[in-house]
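Shown here: the complex without one of its protein chains, the others still in place.
Chain nomenclature is as follows: A, B and C, assigned in order of appearance, with residue numbering initiated at 1 for each chain independently.
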Amino acid sequence: MYPLLVQVFMDEQTTITALRTHVSNFRNKRNWLKDNTPKNLAISISVEAAELLEHFQWKSDEQIREGLKDRIKKNQVSDELADVLILCLSFSDVMGIDISEAIEAKLRKAAEKYPVMKA
Amino acid sequence: MYPLLVQVFMDEQTTITALRTHVSNFRNKRNWLKDNTPKNLAISISVEAAELLEHFQWKSDEQIREGLKDRIKKNQVSDELADVLILCLSFSDVMGIDISEAIEAKLRKAAEKYPVMKA
Amino acid sequence: MYPLLVQVFMDEQTTITALRTHVSNFRNKRNWLKDNTPKNLAISISVEAAELLEHFQWKSDEQIREGLKDRIKKNQVSDELADVLILCLSFSDVMGIDISEAIEAKLRKAAEKYPVMKA
Partner (left out) sequence: MYPLLVQVFMDEQTTITALRTHVSNFRNKRNWLKDNTPKNLAISISVEAAELLEHFQWKSDEQIREGLKDRIKKNQVSDELADVLILCLSFSDVMGIDISEAIEAKLRKAAEKYPVMKA
């Protein structure tokens, strides 16, 4: 009897490091690391972000809400978001950026710029 | 004696859910949820991705490598990546997308398209 | 004997106004004007700019130079540039922007910022 070897990825239990390692392994096995320069990754993050945006162009928020009830459509959007994030994870790997720290630092600055109004 | 109440965010121990909750709380306290439609978020993901790309335009990989040795420059790039990711986390929140699952699903498809070559 | 009725468009003799009118007529005949808000057009300009960029991602300048010797490849790039420009012309139409004036004004400002160095 062998234990189940498949790793299940779910946001509740997956750390950023685990997800990044998963993405980096995928990339390294294919010898793509050499092309993963910060510039090339930043280009592709922009390209994939635009593919995500493409799903919403020429449509009103109402039309989009209707369209997203379709499972296939929602999965396509999900796939485009994944593409953006896979590249961002690889970018953070190559650059040595701790994403949680970077987000926390950015939110702290944003909190000063946009303080919460008291009632 | 009071316990340390500050939550420290680091990739090693931060789950996607924890990071998303952090971002969503920040957004909700400022009453920004109503503007966070999928279309508006997708627009801003593209805008921020381009701001990240802006740091690398007109420069060679070599010039970029040199430039990133400067701590201030690296922090600016870090901030832009954080902007992209904060919006992606909010997008996944609004759309009900599990990022880990979405990335795992995308990598599985990519693995079929780009199988690892054996030596 | 009838005169040749086909209008030939070539950069040497085509004014910006003539090209914009051509694009606007195409759009108006299809009842697309109502969707051509500045916001929607700006979204699609970004989407099409990224499709242009997609042709160059992961490639070195040398690889791109080689690839563009292929007529089909060059035509695809040409098509993407056309998409960006068609939307820019429609945007200028909707916004009432004179493109030549706008470019001239921008170059004048850029000339102050980047003066030509004397030998």
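Basically, a residue touches a chain if its C-beta (ideal position, glycine included) is under 8 Å from a C-beta of that chain, and two chains touch if they have at least 3 such contacts.
Since the model is a prediction, treat every value here as computed from it, not as a measurement.
Chemist: To test your reading of the contact rule: which positions on chain B touch the chain that is missing from view?
Modeler: The missing chain touches chain B at positions 35, 40, 43-44, 46-47, 49-51, 53-54, 56-58.
Chemist: Please identify, in ascending order, the residues of chain C that touch the omitted chain?
Modeler: So the residues of chain C touching the missing chain come out as 9-17, 19-20, 22-23, 26, 29-30, 37-39, 42-43, 45-46, 49-50, 52-53, 55-56, 59, 61, 64, 68, 74, 77-79, 81-86, 88-89, 91-92, 95, 97-107, 109-111, 114, 116.
Here, only the chains that are shown with their structure count from here on.
Chemist: List the interface residue numbers of chain A and of chain B, divide the shared ones by all numbers used, and answer same when the ratio is over half, different when under half.
Modeler: same
Chemist: Quick check: how many Å separate the C-alpha centres of chain A and chain B?
Modeler: For chain A versus chain B, the centre distance works out to 6 Å.
Chemist: Hey, what residues on chain A touch two or more of the other chains?
Modeler: 43, 46, 49-50, 53, 56
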